[in-house]
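As you look at this complex, bear in mind that one protein chain is not there, while each of the others sits in place.
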Amino acid sequence: MRGFNFNLWVGGILTLVVICGAVFAPLLTSLDPVFDANLMNAELPPGREFWFGTDAQGRDIFTRVLYGAQISLTVGVVSQVINSVIGLTLGISAAYWGGWWDDLVNGLTNVMLAIPSLIFALAIMAILGPGLPSLLIALGLTNWSWTCRIARSSTLSLKGQGYVQAAQTLGYGDIRIMATQLLPNMVGPILVISTLGIGAAVLAEAALSFLGLGIRPPFPSWGSMLTNARELIVIAPWATIFPGLAIFITVLGFNLLGDGLRDYLDPHMRTREQ
Amino acid sequence: QDPQSGGTLNFVAPYGSSFGTLDIHSTPATQDEFPAKAIHRSLYDWNSAEGKPELELATNVEVSDDGKVFTYTLRDAKFHDGKELTAGDIIYSYQRIAHPDNAFPGARYVSGVVGIDEFVDGSADSISGLKAIDDKTLEISYKEPVAEPGYELMRVNAAIYPEGAAEAADFQTSPVGLGPFKFVENIPGSRITVEKFEDFYEDGKPYLDKINIVLLDDASARDVAFRNQEIDVSVLGPSQYVAYQADDALKDNILEVAEVYTRHVGFNPDYEPFQKKEVRQAINHAINTDLIIERLVKNKAYRATGWLPISSPAYNKDAVPYAYDVEKAKQLLADAGYEDGIEFEITATQNESWGLTIVEAIIPMLADAGIRVTAKPVEASVLAEVVPAGDHQAFMWSNVSGPDPYATMKCFYSETTRAACNYWAFDNAEFDAVFDEATAEADPAKKTALLSQANDIVQEEAPSWFFNYNKAVMAYQPWLHGLQQNATELAIQNYEDLWIDDTAPDSRK
Amino acid sequence: MKDMATAPLLDIRDLHVHFPVGGQFLSRNKRTLHAVAGVNLSLAEGECLSIVGESGCGKSTTALAVMGLQEPTSGDILFEGGSIIGADAPDRMARARIAQMVFQDPYASLNPRQTVWRSLAAPLRLHGTTAKSEIEDRIADILQKVDLRPEHAARYPHEFSGGQRQRIGIARALILNPRILMLDEPVSALDVSVRAQIINLLLDLQEELSLSFVMISHDLGVVEHMSDRVAVMYFGQIVELGPWSAIFANPTHPYTRKLIATIPDPDTVLHPDRKVTAHAAPEPPEGYRFHPETVGRPDVYAAPEPSELVEIEPGHFIRAQRR
Amino acid sequence: MLRFTIRRLLQMIPTIFAVALLIFVIFSVIPGSFASSLMSDGRTNADPETLARINAEFGLDKPVHVRFGEYIVGLVQFDLGTSFRFREPVTEVIGDRVWASLKLSVAAMVFAIVVGVPLGFIAALRPGSILDTATMVGAVSGLSMPQFWLGLLLMYFFALQLGWLPSFGYGGGDPLYLILPAITLGVTPLALLARTTRAGVLEIMNEDFIRTAHSKGMSNARVVRWHLMRNVMVLVVTTIGLQFGSMMGQAVVIEKLFAWPGIGLLLVDSVAIRDIPVVQGTILVIVVWFLVINTFVDIIYAAIDPRIKQT
């Protein structure tokens, strides 16, 4: 008997809304987030024409929030994919092969854990200069340690399982075993942590924007919208509220989805359903 | 209302979240001038009212006929440690600034003095051009004639320390100077507190008992703190400028000044389209500069015509800025052979007044004229590296354009290197001729006229999109008086003239 | 029993497997666990050899070493006279056709993300059977052999009961036609009723395919039921080895006797007199003694004291120390 | 226990050196320099001669490996170099700021623990109740907000609208100034702690030994006090440690927003003006802090959980 998984549903719906907003942005708005700027319309409050009002440049905030979803999702998903690839590759191979490679990966993971990822990302952004590719690299290189740990511990426990040993005795190569026997069986926890990681990346983008190392304008990223509009909070509060809400809803969606997935995949945690 | 004495001032240092070293000789950062201005004095000082440097530590100066030798009669003044000011202190301070072991930014202020080369290469222990005639008489000899040494010697990086003081182990933590306020305490990252120096050389000043110079670089936080009456002054950005003007409680206490900075987008002639004057002019025509100033900068700026700013003596009041004319821009582009438009990248920082915010606004405007622009965000320190190196197609910056028009226009001289300040690699024979003439000209008025003419040539050549001259805006609490309209940097105030009245809250009494 | 004169199918010679334990950074109590300390065993064609012993005595480790899943510390393992470990060992692929293993836990031994078909087809493809029809035939054949229906192939492991999973595990082990089957407690995780089915199945298969079994178990009932020969292992060493009848009718080593005596046997209700302990304890062979500690717990971190396997009747060995 | 402690402390050393190497490499390829940052506000014009002199003064003209060598030699003597901007030893610069950061971190953590752990406990004792749902939704929400945004809202509300609290700064140590930044910084660990505690309680409640305790005839309250608390603490202590350890790193944004003069603010500033020795030193301090806290947690852990000490 499986009850209503609140987290999974609400998280899924929120995430879906954000994804739809990003994908169908050109259909949902006729304006361009960059070039439809009219300074004569600057800082208009929300109304019939501009649902979320306009910003200091006279651009439609609704449009920019929609297109911002594309950027935020790109940042979140791509950086998380990079993280997962790094973390999984290192984690699985380290645990599978062991020895000095394991020690090395462990050491590296410890180092990565010890340096706060925001600071690491800050440093990488400072080297590469602000912009989307740098952001993807910075966030993609700095958050793989948890994935790596999970991959490593999963591998360690799976390694002793009969089917992995069976694959070895059947003559499978190491890489094939990692890809077909180990990887598919840690999809659950990795999916959970990746979902949470996407949310974290969206937040990190905002924090980096706040610290002055965000995305290349004029493309709308929620973090930079928020940071730039911060000073308008008295005269044009809508310019901060909507991108802020967008971040909140997106991250909330991914966090709930992650929790929901965890509940769904891990029966031990299915306590809420009693 | 007459000035009254007493009280505490919470002044704000908005350009960073910490003070660097308290040894002001060693740092050119504006932020570090906030405490230094209270603690130290230099030979000259900037007179905001008249817009020129004036003698500060000397009562009189005699200039030799060839304009090379300056003889100062020093005033009676005491350092915070009770020592009397002598010519030796000034010589000590200038030699320290110029000393080859110290990489101090002020070194160039005295680089024209006789004997500096021997001092720098180590063959002389002292600078022969700095002479103490007696305790109160100082003679400075320059290699070339100098019109006004005050432009450089007024800088607080050229502050006068008591002789030998900087060698003391605790100078960093408790600096000693001639200024109106004594150093009391430094809470790193938070504030510096100074208190009234009773023996200050100007009678009756300073008025205030104590100043807390607090660090607060975040504009929003500053806004809240100011409205909360936690600080007495606040430097405003454009949006706050509007908000404060619209607020009855705040609008009467706003101080504005045209500062000597020109905001612009400089074009790099190494990038082919920019070698054509038409292209550069087209960009100037394609941007609705007035609209940006009005709506985005909220009128917190003055429309730029050429390079020299309004507060410059050589400013051409009759110059007409490039008109907003998209058709003309397209025409000019076509004339230059770029019918299909051009594209380029602007390297800029996050700065809202002279950075990406403005670039964002011009992108759609230029797009209308077929000019496709992308922004390349960099950090401020990187901008300052790539621009002198020429590693860009175009850059947006705010550069000092005064108060000395000669020093300013020299940057466009073809012999000035890019690494110095000719960021446009500007090379124009007509300009060079006018400038050579100005260099040779001894009469200040004629010199100014020639420089004005040179400025017109720069405007015509359009090495930059001339955007605006900064309007610095400071809000202050109603009980604060005596603020000066300092065009070189509004936030830097002569604290000794400030005073607060009885309406101040208890925390300031 | 087969003729032992020719080279045995599998020959384990003086196998040692040691594990370093407590080897943490800067920690001082690094020790070596002698999990397998000198095991000699041989397996004849078509024979079922059982290894019994209590938990942790090194049964699985021995099996893993044979399977190439555990690097031996020393010793040699020969297949038809040729070494299968060390430098000139056959590669994984060749080795896969020599021996396969059936694991204890039917729940952990199948990849939950693969259908039965994939689990069975992948090894075939890997070993060069690429024709689709041939693969299909082989899978249908093997499923039928383990009493499953061909349509079961499309299912995932979680759709099967424990007994069915164990059948799939056996099918996978047999798909490459190995000569030897290693059975590591193949039935101990199963319910009594299912256990019987699997035992029956294994016996059928052995006869049908003339397989050789090495079976690991601690269930003496199963061992007696299935084995030709039995090896009793105790802390890394074989203490008694012989034909099943000799081991069960005439257990000689004190540890074997203890083991048999402690088996809870329902028949004791019916025949209380049949208990092994009812017989008098036999003497060690002339000139030898049993290690005084053989019924307590020896120190697994030290190499065992020297002792040897003494043949007390043809094919029946016990471990004893020279006096 | 002492041996365990010493061993754990020694284990930090390789990590510290690896971190030192990593950040040294990163910040030696970073574009921009301290010298260029000095003229970045356009207030002074570029002066190549001065720039060269400044670079020479700070030894930036030497090759990277030489500088790293010198850095490591200094590091083992607890010398982190000299700040470009402050012209003081980095250790002193950081020493001036570290107390502010500590104060903030401790206050935030205390807030998070005092509120988060009991909330998680209460939520877990009545799973599915309104209180539980509210707590968990609140916790996820707390984790889903940009911290500086939350801080800004708090600042506007409590400082500007209500005027109860000062909005920024250190106030020379007045605890009132600590409240807003500490709350803002504490929200994330609070939410995480509430969640971990809840999950921990639910997990432990399903353990066999709890069933054993019930079979002994204990009342629920006794089971909680005698068997649940301590076991949950083992789980919670880990979260506390991780959060507390990473707090200095997290505080960067908060310190910047509230102008709190801690090392986070120092770091951001120093990166911006390329005061590299301070940047390196600060990151190292943040890392060492993380390692020390986690080592300390391991030691506490060993004290609570007898299984650890043995290995």
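Here are a few things to note about the model shown:
Letters A, B, C and D name the chains as they come in the text, with residue numbers starting at 1 for each one.
Going forward, contacts are C-beta pairs under 8 Å (C-beta built on N, C-alpha and C of every residue); 3 or more make two chains touch, one makes a residue touch a chain.
The definition used in the following text is that contacts and distances are computed from a predicted model.
Its UniProt record calls the unshown chain "Peptide ABC transporter ATP-binding protein", which is the correct pick from "Phosphoribosylformylglycinamidine synthase subunit PurQ", "Nitrogen regulatory protein P-II", "Peptide ABC transporter ATP-binding protein" or "Succinate dehydrogenase iron-sulfur subunit".
From the options C:225, C:289 or C:322, the residue with contact to the chain not on display is C:225. Although one chain is not drawn, the whole complex shows that of C:267, C:283 or C:305 it is C:267 that touches it. Annotation for subunit D: contacts to the undisplayed chain at residues 207-209, 211-219, 222, 226-227, 230-231, 234, 304-307, 310.
Mapped onto subunit C, the footprint of the missing chain covers residues 54-55, 191-193, 195-197, 199-200, 203, 218-222, 224-226, 244-245, 248, 258-270, 272, 274.
Keep in mind that, in the parts below, only the chains that are shown with their structure count from here on.
Centroid distances built from C-alpha atoms place C farthest away from subunit B. Contact tally for B-D versus A-C: the pair with more C-beta pairs in contact is B-D. Here the spacing of subunit A and subunit C, counted between their Cα centres, is 49 Å. Once the centre of each chain is set as its mean CA position, subunit B and subunit C turn out to be 87 Å apart.
Residues of subunit C in contact with at least two other chains: none.
Multi-chain contact residues, meaning those touching two or more other chains, occur in subunit B at positions 220, 378-379, 382.
Listed in rising order, the residues of subunit D touching subunit A in the complex are 14-15, 18-19, 22-23, 26-27, 29-32, 127-128, 133, 140-141, 143-149, 152, 156, 199, 202-203, 206, 246, 248-250, 252-253, 256-257, 267-268, 271-272, 283, 286-287, 290-291.
On subunit A, the positions that touch subunit B within their shared complex are 34-37, 39-40, 42, 56-58, 126, 129-131, 212-214, 216-218, 228, 230-236. Considering their complex, residues 161-163, 165-173, 180-181, 184-185, 187 of subunit A touch subunit C.
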